[in-house]
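Complex shown without one protein chain; remaining protein chains in place.
For chain A:
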């Protein structure tokens, strides 16, 4: 009875997916009530059974559209709490620019790619990172706020650590970024 209709993306790949199993069943059928009915009466067990298709507890998979919270609302909250399944969007600001931009960190594989993208987006020159000197000599230096609320220089930590901890980016004037360089 519970089916995972997949209108979330246009291709609806799930419907054409080849899978072993009886038609009409899929992994999203759920056994929540079995787990929660420890103290239920026999009468209620019967009534529950009619609602179930399988008889073994399965890990809880999400059913489409349940709980009924609009995706807009879910997206706004998730963007702040953790990365979206579909992207890792962070805001990017630059000192002196009137606009705030957003980029998807998942698109980039390493620092040079990211820096080049930032240079293109804001039409600025960022230069090259060095462990000792940071971005000394560049007009602009990219910084980011991490999960702990600390502001760091982009490049200080390994890339994988960076993309999981970066909450937002700020491109500062080179002169102001001096204090952030790791020593």
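In the analysis below, a contact is a pair of C-beta atoms (placed from the backbone, for glycine too) under 8 Å apart; a residue touches a chain by one contact, two chains touch by 3 or more; residues count from 1.
The criterion applied here is as follows: contacts and distances are computed from a predicted model.
Per UniProt, the protein behind the absent chain is "Transport inhibitor response 1-like protein"; the candidates were "Regulator of G-protein signaling 11 isoform X4", "Transport inhibitor response 1-like protein", "60S ribosomal protein L18a" or "ATP synthase subunit delta, mitochondrial".
Although one chain is not drawn, the whole complex shows that of A:76, A:107, A:128 or A:161 it is A:76 that touches it.
Residue positions on chain A in contact with the hidden chain: 1-3, 5, 7-8, 10-12, 15-16, 23-24, 30, 32-33, 36-41, 44, 47-48, 50-51, 60, 62-74, 76-77, 80-81, 91, 93, 95, 98-102, 143, 145, 151, 170, in rising order.
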